[in-house]
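Attaching a single structure in structure tokens format; questions to follow.
Removed: one protein chain of the complex. Kept in place: all other protein chains.
For chain A:
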Amino acid sequence: MQSEAPSAVTSRPVYAPIIIDSCSDNDVFICENLMSEQMQSLYLKSKCPAKTALCITSDDTDIAVDGVAEKPIKFQKISDFLGSLPSLVKPMTLRSRVYLEGSEPFMWRLYGMFLAQGMVAEQINMQSPVSNKRSLFCTHCFSVTDDVTTTVAPCSGCGRLLHVSDHFSKRHAAYFCYQVNAEDPNDVPQVQELT
């Protein structure tokens, strides 16, 4: 059985090089874990009167890393970030911009959060993802499986062996996946690394 049959639908996001928008009145730079040199360079290029740099860590990360952080970059645990998001966006306007860096699921989850706050897509800029990790959306049980780097991969919800398509859902920040061996569960196709 061939698992690599090309998907008829490809909607993989394309990431263009980021250019700092000189018209912005409020720039927010958000990175997953540490900020790359490239992102730091963008931050320095921004001449915006109000700018913020945040590194978001998982809740179980030791926030002591704050001590070594280059100012004015602030470290924040994800739960604290979610709590402070309304106050972060409150001074933002139609002219403001957000710049994101991290894995694809991280950036697109934040993208959804900023859209919910009233931003539009043109205000949100993303770097190329820093890893090939994908989140999978299982079309059978609707579970999302994080940190997947291969196709095929098991669903964390129903255990089905999933083919990872290139059909990306901005709403779910995940790729649609379907059972690869629905007709014969004993047919286990070759696992391939995702790009």
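We take it that a contact is a pair of C-beta atoms (placed from the backbone, for glycine too) under 8 Å apart; a residue touches a chain by one contact, two chains touch by 3 or more; residues count from 1.
In the analysis below, contacts and distances are computed from a predicted model.
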Notebook entry, point to check: What is the protein name, per UniProt, of the chain that does not appear here: "Imidazole glycerol phosphate synthase subunit HisF", "Oxidoreductase", "Tripartite tricarboxylate transporter TctB family protein" or "ABC-2 type transport system permease protein"?
Noted result: "Oxidoreductase"
Margin query: In the whole complex, not just what's shown, which of A:59, A:122 or A:183 touches the removed chain?
Written below: A:122
Checklist line | Candidates A:92, A:110, A:162 or A:180 - the one touching the absent chain | finding: A:92
Margin query: By the contact criterion defined above, which parts of chain A meet the unshown chain? Give residue numbers in ascending order.
Written below: 21-24, 89, 92-97, 117-123
